[in-house]
Each structure stands twice: as C-alpha cells, then as structure tokens.
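Yeah, one chain of the complex is gone here, protein chain that is, but the others are all in their spots.
Chain IDs A, B and C follow the sequence of writing; residue 1 opens each chain.
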Amino acid sequence: MTTLANSPTRPTPIILDCDPGHDDAIALVMAHRSKAIDLLGVTVTCGNAELDKCVSNALRILEFIGAGDVPVAAGCYRPLARPLVLGTADGPSGLEGSPYLPMATKTVEPMHAVDFIARTLREQDEPLRIVATGPLCNMGLFVLKYPELLPKIKDITWMGGVFYRKSEIITPTEFNAFCDPEALKIVLDSGVKLTMVGLDVTMQVLVEEPQYAEFRKIDTELGRVVNDWLLFYEKLHRNSMGVGGALHDPLALALIIDPTLVRTRPAHIGVDLAGTYAFGATVADFWKERGLPDNAEICTEVDADRFFELLYSLLRD
Amino acid sequence: MTTLANSPTRPTPIILDCDPGHDDAIALVMAHRSKAIDLLGVTVTCGNAELDKCVSNALRILEFIGAGDVPVAAGCYRPLARPLVLGTADGPSGLEGSPYLPMATKTVEPMHAVDFIARTLREQDEPLRIVATGPLCNMGLFVLKYPELLPKIKDITWMGGVFYRKSEIITPTEFNAFCDPEALKIVLDSGVKLTMVGLDVTMQVLVEEPQYAEFRKIDTELGRVVNDWLLFYEKLHRNSMGVGGALHDPLALALIIDPTLVRTRPAHIGVDLAGTYAFGATVADFWKERGLPDNAEICTEVDADRFFELLYSLLRD
Amino acid sequence: MTTLANSPTRPTPIILDCDPGHDDAIALVMAHRSKAIDLLGVTVTCGNAELDKCVSNALRILEFIGAGDVPVAAGCYRPLARPLVLGTADGPSGLEGSPYLPMATKTVEPMHAVDFIARTLREQDEPLRIVATGPLCNMGLFVLKYPELLPKIKDITWMGGVFYRKSEIITPTEFNAFCDPEALKIVLDSGVKLTMVGLDVTMQVLVEEPQYAEFRKIDTELGRVVNDWLLFYEKLHRNSMGVGGALHDPLALALIIDPTLVRTRPAHIGVDLAGTYAFGATVADFWKERGLPDNAEICTEVDADRFFELLYSLLRD
Partner (left out) sequence: MTTLANSPTRPTPIILDCDPGHDDAIALVMAHRSKAIDLLGVTVTCGNAELDKCVSNALRILEFIGAGDVPVAAGCYRPLARPLVLGTADGPSGLEGSPYLPMATKTVEPMHAVDFIARTLREQDEPLRIVATGPLCNMGLFVLKYPELLPKIKDITWMGGVFYRKSEIITPTEFNAFCDPEALKIVLDSGVKLTMVGLDVTMQVLVEEPQYAEFRKIDTELGRVVNDWLLFYEKLHRNSMGVGGALHDPLALALIIDPTLVRTRPAHIGVDLAGTYAFGATVADFWKERGLPDNAEICTEVDADRFFELLYSLLRD
C-alpha cells in the first residue's frame, strides 16, 4: 500500500487545557474529530465555572462525542494568587443549554493536571504542543513545579489577551488574562514559546445569521447540540456586546490544524498585576521600546471565512 | 425687536489651558482667529516640554499671530503626584521646526495659572468654558485649591484619554492621561462637566497628502508656519505610528466652535493610578456595570472632513 | 563682651500648619505663650476633622488664649490624590470636650493657606521655619505651586510618620502620613529640610497619672481647659491603645523652643503610595542600602521629663 506515502503528515499530538465553557466544548469536538490532531488528554482548570463543573462538563462532552477514551485530569481550583472570579459568558454550570448531554460514565485521572501533563511530556519522544483555552492557572503551576520539563513543551497556543480590540468595554482586559494574570506572567517569563490568540482575532469569528444557516444544515445529533450551545452562548454576547457568539477557543484549536488562518507578529508582552481596572491588561511592545526580548507571537489578522469552513467540515464528517 | 435675529451669537469666552506643543499651537491659532471664540487667557502646564519652554512657546505663538494682548499665566511645573515624564511628539523645545517665530516681547502674568483662572471666573457673570489640551495638572490643582469656584466652570473640553483606539501600542494610555493620572482623577471626581476628546476621535483627524495640498494653498506667513509645524510634527508620527500628524488639540478647540463635529456618549470613566504599564488607562463603563454615575461625555465619532474645512477657513481668513 | 549675654535671642518666627485637634490645640497654646516663638500665622488643613471644623477650632482657640491678632488661613479641604479619611482621635468636631470655648469673632484670611505662606515668606528677610502638625496637604500643595519659594523655607518640623513604634496595630502607618502620603512624598522630594517627629518619640510623651497631677496644679482658666482637652483625648487613647494621651503635636512645636529634647538621625525616607494596608508607611534607610541621599532628620529619642517641664512652665507663666 502506498497510502501512507501519499498520506498527509502524522496527526499532531496535543494536550488541550480548558475550562468548558461552550466555546471550549466546540474546541473539544474539533480536536476529537480532526484527523490532523491526536488528542492525548484534556486538562481542566477553573475559569468559566468552578473546577468541578468544568471537569464534569469535559467528561460529559467527551462521552457524548464518543471520546470516552481520552483521559481527563483536573487541575487548579483557583488562580495562583487571587480569588476566583467566574466568567459570565457560559451560565452557572459553565455549559448552560445542554440538557440532554449524558452524565459521564468515565472518570477523571487520579492525578493533578500538572502531573498528568508532566507524565505525558515524559512519554513523548518529541516536544509536545499544548492548546490552552482557559485561564493559565494549570500552565502557571506547571512552570512552577516542573521547570526541568519546559524544554519538552514545543509551544502553547493560548486563547487569551487582547491587543487590537476596540476597548469600548468595562475593562481593557480579556477574561482569561484577567482571571489569573500572575499565571500568565509566569508563562510569559518561562521561555516557553507562546502564541496568543486574543480578542483581536477571536472577535472576528462571529456566529451571525449566515453562520447559523450553515450550522442548521448539519442535521446530526452533534450538529443539533452544537447549534443549541451556540444559541445559548449567543444570547449572552448579543445582550452585552451586541454581536453574535465569538468562537474564541475553537479558533485557538484550529491553528493547530491550519496555522495559515491567522497572521502573527512577535512582541514582548507585559502584564499588569496591580491597578483597579486594568490588571491583566496584555500590553504588547511591538516597537521594542522597552528593550525586552519578544516573548510571544500575537495573532493580528484572521481569515474568518476559512475558519468557519474548517469548522463546518469537522462537524459534517 | 429684530436686533437679536440679526446679531450673531456673542463669541464664547474661554480659557485655553495647554502645553504647546505643535497641535496646541494650531489650537491657539484657531482660538484667536475664530469669531466664535473670545480667548480670555491662556494658561500653561508642563507636558510636551518643561513648563518654561511651554510658556515661552505660548508667548511667542501669540505674539506671532498678533494676539499679544491675550494674557498668559504659567501653571504647574510638575504633575501632582509623579515625576514629570515629557512627551516626545514635539521635540526638545516642545515646538521644534519653528526657527523664525519671534522672541516674545510680552510677559507672563504675575500669578499662577490657577489664580489666573480663579480671577477670570470671578470676573465673569456666567460660568466659563475651559478647553484643556495638555495634562490636567493645572485643572487638578484648581480643583484642590478652589472648590468654591467649581460651579463657575461651565465645562471642560479635554483632549486626552482613549477608548476606541486599537491598542497596538506600547501602552493602553494616552499621553495627557499618562502624564498626570491623579490630576485627571481629581477632575473626574470633581463634578465638573467634562467632555473627553480622546485618541478615539483625534486619531481620525490626520494630516495626509490631501490635507497637505490644502494647507499649501494657504500662501500667507501664517499658512507657511503652520505648514512647517505640520511637517515637523508629521515626521514623528510617521516614524512611530505610520500615519500623518493627528490634530489632537485643534479638534478639542474646534468643538467650542462647532460641537456637531463629533458624537458623544456619556459614561463613568475610571482611571488606574497603579500598575506597571496601564496607569493612566481611561476605562469607560458605558454599560453601567459598576453602578457609578456618568462623569464624562466621551467623543466616539468625528466628521474629519468638516473639521478640516473649519480649520482651513480659520487659517485662510 | 557682655552684649551677647544681655541680648536675649530674638524669638524664632514660625508658621504653624495644623488640623486642630486636641494636641494641635496645645501646640497652639505653647506657640503663643513661648517667648522663644513669634507666631506669624496659623494655616489649617483637613485631617483630624473636615477643613471648616479645623478652621473654626483654630479661630476659637486663638481667641480664647488672647491671640486674636494671629492670622489664620484655611488650606486644603482634601488630600492631594485621595479621598479624605478623617482621624478618629479627636471626636467629630476635631476638638470634643471644649464646650465653653468662645465662638470666634475674628475671621479667616481672605486667601488660601499656600498663598498666605507665600506672602509671609516673601515678607521675611530670612528663611522661615514651619511647624506642621497635620497631614502635609498644605505643604505639598505649596511645593507644587511655589517652587521658587522653597529656598525661603528654612525647615519643616513635622509631626508624623513612625520608625520605632511597636507595630501591634492595625496599620504600620501613622495617621498624618496615611492621610496624605502623596503630599508627604512631594515634600520629601522637594529638597526642603525636614525633621520628622514620629510616633517613635511622640508615643513616649504620654499623659499618665503623674502628668495629670501636675496639670491639675495649674489652676487657671487655661489650665482647666487644657485639662479638659486631655481628659477627652485620653479616653480615646486609653480605649484603643491602652495608654494615656500622647502629646504628638506639642512635642513637634517644643523642638523649636528646645531642639535638645530629642536626638535625631539622618536617613532617606521612602513612602509607599500603593498597597492595601501599608500605604503611607515611612520606611527609613538608615544604612544607605538604597543609595539615595538623606531627605530627613528622624527623631529617635526624646527626653520626656524635660518636655513636660517645658510644657508646664508655658502653661503656668
């Protein structure tokens, strides 16, 4: 058989660190269904909801999509140096609007998320890619506990921060950065390669009427659940920001499958840890005015149409 | 009686509090030449340059444009609670590119800017409008020293802050806010009506090739000086932000003449006083999430073409 | 030559900047009655109570002691960069326990305290000494408004700060420093010579039973009023700190009459402006570890007995 020779690259093994969350849920679906990705495990942090709810959501989503064999490890129940302030975009359970998701029969790994990541990194021959779609509590704790394993992380693709967004909002910060700015700073200072998928690009992948029309065409059980998630998620966005639901986390995940969906630009990012309003602000020094080395690649442009095509195709298959 | 119908509106008396500065200089020119404005005095603060340089610039500009009778009072030599960090947009003298401005023969008032403002307010029957185009040091000091005169200030039209600007910059703050955030907070808390003319709108009144073409047509001594200012000012903008010179301060001044140049929106503005990167951030709560009363009208849209028409006409006359 | 022995030293002219306040009141009494002091004026700041109450207290005290000719000027109604948090040691009026003080017939100067200080400095041939026994709002505002007059201030003897105090209290800060730390920093950075009379020494001049016994012996109208002040003042100290009333402000004033009452030590003092608990902390670098020049003389030891002898003698005369 020559298939292999012809066949595309071996799927990229990843760990997905998340706080499901509706958009995390869709990222999970994408990671499971994409042939380009080998989902080695899911680690969970607090953020959109309390840790136990996010863990339960992760287990139920995986079970529902037939990914019951993907290990799930629970991580941080609180940010590193602040009280937990929950996100508000996903309702009290972190995944409202999902009444008929099954209860999970599978259980969580008997170890903390950071230990699960460490074990997984050690088992891999090559440095591993991590996609993080929540506050960086787990990744920050990992840097604190496992400095010797940092070279085994190839990079972190993180949904969070904001650089280009119009700041017509109550805070110039993005929730994942706001929730645990100290963890973000630890990761930024760690030397690990970081790609920031911030609101600058994620607020451009919006589910509006044309997108709904496409989603409705996917007439499968999965398609209907995703549609329900979007409808719930949409309501909160529409009320507070006047736009449809932004697929923040799915965009971060999609970059593993197709990095050409975005343009990026290197910069040194500073994070404010004090202040009344602006802690968690991610301030990018694109002009090297501070004389500090770049510590991130920042997504600055996105091809939203191609992103949605990718998403539809993954749901359809 | 038809007198009233025939008689044009009485010019609006104002005090201009500024730190010239190229764009302050153009605002001064506009204030002097507009029939709609009665320039009662100019008060000067540190900001674009040290106080003595800004005072000297103000005196020379007024002399050059034949406004030697307008009183000038020197104000704060430093921000209220921080060391002075100079602006960089206007060169060391605060008004580079003006070699042939005359030395001033007129002298500064023998009293501090805040005392000059107090005296002027007391002399007026009606509450007075103030246009502030620099850091708010003088206005902050005024609030501290003259609480009993605050009702005599009709409003302050301030060039400063930023709400809608893309934050692809080293700081999410605007210079006038960054330079003296404590003074800004004092003014915001004072109950005085404030209109914020921030980078959100001022970065939309850019001098690019079409505007230069118009300026070049104004073939007077004044026209040539303004053109020289713009060319110097432009260089710095072009290098750092890749756009032509933004006429920040002239826009603020223009709103006295024609308030319909902008749309505004009320909000409560918070200012961060701590933090490494984001102190001076002006965070607007348009959605009343913090439950605090509005303390400013924020300019959100501008008609740049009409602004430039107004400016050209004032230079031409 | 006997001339020198025969010619008593000319009384030291001072301005007293205060927020009466029971201990400020006693300092006022001392300043008026001491032949070594020429009280040129009293300037008032907010602190122990709102500005208007402190002004009223100052006027009434001066009238009561027959010092109706000493000018009183009202100063800052709020700290420079924070909301006013009133002291609690002196009751709501700032001078509880004084029912039979006369209402003042004299009135306040028609100018702000900082302008009064400026005028007085200009009238003096020699640089002038200032005693400050409240938050440094007025002195901070003076530095901001009159940099050219700073050389005419010989020194400021300030009651405030703490270095040696046992910190078994809710905050490691002293009230006058806590109330306006930005003003304190402005003064410390101004280059004006400052002597800090902090809790380290003032908590050692306590009115306990032996002192009360002496006060009771001073059987004059003034003696009885002072005794009543002490009894009221004492109650608050006793309840909160378990000791008698500490004569903070009188000790600062006494140093003009007899500087040998204390030992001092030069140091650079830093003031924290941020933080939840410790803003206003006055941190002395006696060991030059920060490499910054000394900006204050700090009182480290006091001869309490001699202080009280001085106080008794001034009340008795």
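Note that a contact is a pair of C-beta atoms (placed from the backbone, for glycine too) under 8 Å apart; a residue touches a chain by one contact, two chains touch by 3 or more.
Worth saying up front: this structure is predicted, and the values here are computed from it rather than measured.
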Omitted chain - touching chains that are shown: A, C
Options A:Arg78, A:Lys154, A:Arg224 or A:Arg265, residue touching the unrepresented chain: A:Arg78
Selected residue (touches chain absent from view) among C:Val108, C:Cys179, C:Ala284 or C:Leu315: C:Ala284
Candidates A:Leu144, A:Val243 or A:Leu292 - the one touching the absent chain: A:Leu144
Among A:Ala73, A:Ile186, A:Ala246 or A:Leu261, residue touching the chain not depicted: A:Ile186
Option from C:Ile14, C:Val225 or C:Leu273 whose C-beta touches the chain left out: C:Leu273
Touch list for chain C against the chain that is not drawn: 162-172, 240, 270-279, 281, 283-287, 289-290, 300
In chain A, positions touching the absent partner: 76-78, 80-81, 112, 114-115, 141, 144-145, 147, 182, 185-186, 273-274
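The criterion applied here is as follows: only the chains that are shown with their structure count from here on.
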Touching chain B and also chain C, the following chains: none
Chain nearest the overall C-alpha centroid of the shown protein atoms: B
Distance from the mean Cα position of chain C to that of chain B, given in whole angstrom: 41
Whole-Å gap between the CA centroids of chain A and chain C: 59
Contacts with two or more other chains, residues of chain B listed in rising order: 273-274
